[in-house]
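What you see is the complex with one protein chain gone and the rest in place.
Up next, chain A:
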Amino acid sequence: MGGSSSQLSKELLNEYQDLTYLTKQEILIASQRFTDLLQKDRKSTDTTETGRVSKKTFLELPELKANPFKDRICYVFSTSENHDSMSFEDFLDMLSAFSDSATLEVKSYYAFRIYDFDGDGALSREDLEMLVNRLTGEEENSKLSKDEMRQLIDNILEESDIDKDGTINHSEFQHVISRSPDFVSSFKIIL
């Protein structure tokens, strides 16, 4: 698809606008940024597919660079075989989910995917531990102690695991998220 070039055709633009939560301007800016990324990518590596940015270059994006979940974000939104490169449409998907006007439903769905590290469709104890570690930083001095971690995960499961199967599934996750008014405003990445 020639979607990554800076000249988007009118139909394509309209289509993108219809299918994502982005406005025309946002799509245009995104296409500009993506073209820049492509150029950067071409300089650093020479074996790239056409119209795709490698994961390494993509994570250099200033909006993502410092994010502790950047690799997860890339993994969730990438549609390539090994989840290691982003096409323009993947990029748009990502921006749409993180945009202002995306609904809580969409946002919570992607948040769930991002936090579901092993990809089994439920947040298990291991997933939660990894999530907390990423939130607090993985260094030894900033990490929670083992006891604290166990207590924390026990509490989280007690609070949100409604069907008591030891994991948090998507419905339960959404149930929790919908109680937080701040989530929609904090789950946002603006270009």
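Please note the rule applied: a contact is a pair of C-beta atoms (placed from the backbone, for glycine too) under 8 Å apart; a residue touches a chain by one contact, two chains touch by 3 or more; residues count from 1.
As a working rule, contacts and distances are computed from a predicted model.
Engineer: One chain of this complex is not shown here; going by its UniProt record, which of these names is it: "Splicing factor 3B subunit 3", "Transmembrane channel-like protein", "Ras modification protein ERF4" or "UBC core domain-containing protein"?
Structural biologist: Of "Splicing factor 3B subunit 3", "Transmembrane channel-like protein", "Ras modification protein ERF4" or "UBC core domain-containing protein", the absent chain's UniProt record names it "Transmembrane channel-like protein".
Engineer: Identify the residue among A:Arg42, A:Lys56 or A:Lys188 that touches the chain left out of the display.
Structural biologist: Of the listed residues, the one touching the omitted chain is A:Lys188.
Engineer: Name, in rising order, the residues on chain A that touch the hidden chain in the full complex.
Structural biologist: Contact residues on chain A toward the absent chain are 7-8, 10-11, 13-16, 18-21, 24-26, 28-29, 32, 62-69, 77, 79, 81, 89-90, 92-93, 96-98, 103, 105-106, 109-111, 115, 121, 124, 128, 131-132, 135-137, 142, 144, 148, 151-152, 155-156, 159-160, 162-163, 165-166, 170-183, 185-190.
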